[in-house]
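To start, the structure under review is shown below, and the notes come after it.
Excluded from the complex is one protein chain; the other protein chains are retained at their positions.
As written, the chain order gives the labels A, B and C, with residue 1 at the start of each chain.
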Amino acid sequence: MSRFRIADQPFDIAPLRARLLHERAGAFAAFEGWVRDHNEGRPVHGLRYEAYVELAEAEGERILGEALEKFGILDACAVHRVGDLAIGDLAVWVGASAAHRDAAFDACRWIIDEVKARVPIWKHERYADGHAGWLHPRQTTPSDAG
Amino acid sequence: MSRFRIADQPFDIAPLRARLLHERAGAFAAFEGWVRDHNEGRPVHGLRYEAYVELAEAEGERILGEALEKFGILDACAVHRVGDLAIGDLAVWVGASAAHRDAAFDACRWIIDEVKARVPIWKHERYADGHAGWLHPRQTTPSDAG
Amino acid sequence: MAKVTLLYFASLRDAAGASSETLETAAPDLSALYGEARSRHGFALPVERLRVAVDGAFARWEDAVRDGAEIAFIPPVSGG
Partner (left out) sequence: MAKVTLLYFASLRDAAGASSETLETAAPDLSALYGEARSRHGFALPVERLRVAVDGAFARWEDAVRDGAEIAFIPPVSGG
């Protein structure tokens, strides 16, 4: 089963968490990115994510494989939404299970950072003032978004 | 509503996550500690957690209040099980929501570390070889457990 | 003499064979009170590895023993 998926509809997180349960796992870390009501001080009304799905799923899969190798975790998976999202909607979910919490936290953090930096997904924001636009950041920094 | 709770029965995590949803929150980090099938190389059959409930809830509440202050997060909460647990059971849940992911991850990690170091809860492990005993670690290190 | 209730948890409770006991003591402070309990029950843990709480709040070992207090000796914790 693939570890990374692009979802064009809202998805349940319970089965994602359940597939990471493992008798050897003592620790589980998860990250969720939610659509928030502002970005860099501007009120946001909603947004749209679009992906180059074929390449996004291949690159996401590569990131999760690298995380398993790099952090010695037991398993990990991630799902990223595309389409129209409203404030409070779940945009991305990442989970990692490991024997110990160091590895679970570090892997989870690394995966979301890599997904944001490498996976071909683009965010289109609509602002309260009527403006709208694609976000093409110059560089992904740890605090650029959720 | 209190942010820290000792639970003597299995608890649902969905409502815990739901209460951290917030329009200003772009990031959510969660940690779960699960009973794993070994500890320091010894096969574990099951365990029991016991708490000095009154003091544990007060100290846990203090930790979560400190985390809100220290990391500027929007909200956080945690629940720790007591009683008999089997392999795979959820022992502790921590969640934190924030505008950005740095704060959510850092706060979540800090909270579980502080809970393990400060809250009067004790673990009694039963091993496959018939031995059993209370864990009174000399010092809580980041890798001592889940 | 102060009349106090002592709470025991985890390995201390196992060693004492009770989760609490009520007794009269002349111990001048909480550290001395633990010393008495330790020799009576043969606790393995030295005072340096414990914390102490009075009436549900952490206290200091040098605090005086107050009449009517509920005192908990807190062995090293292992939650999480």
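The rule is simple: a residue touches a chain if its C-beta (ideal position, glycine included) is under 8 Å from a C-beta of that chain, and two chains touch if they have at least 3 such contacts.
As the structure is a computational prediction, the values presented were derived from the model and not from experiment.
J.: Kindly name the visible chains that come into contact with the excluded chain.
T.: It touches the following shown chains in the full complex: A.
J.: Pick out which of A:29, A:51, A:74 or A:104 touches the chain that's been left out of the picture.
T.: Spelled out, the listed residue whose C-beta touches the missing chain is A:51.
J.: For subunit A, enumerate the residues touching the unshown chain of the complex.
T.: On the subunit A side, contact with the omitted chain comes from 33, 49-52, 54-56, 58-59, 80, 91-92, 112, 115-124, 133-138, 140, 145-146.
In this text, only the chains that are shown with their structure count from here on.
J.: Taking each chain's centre as the average of its Cα atoms, which is closest to the average over all protein Cα atoms shown?
T.: B
J.: So the centre of each chain is just the mean of its C-alpha atoms; given that, what is the distance between subunit B and subunit C in Å?
T.: Distance between chain centres: 26 Å.
J.: Per the centroid of Cα atoms for each chain, what is the distance between subunit A and subunit C, given in Å?
T.: 49
J.: Enumerate the residues of subunit B that touch no fewer than two other chains.
T.: Each of 33, 112, 145-146 in subunit B touches at least two other chains.
J.: Scan subunit C for residues touching two or more other chains and write them down.
T.: none
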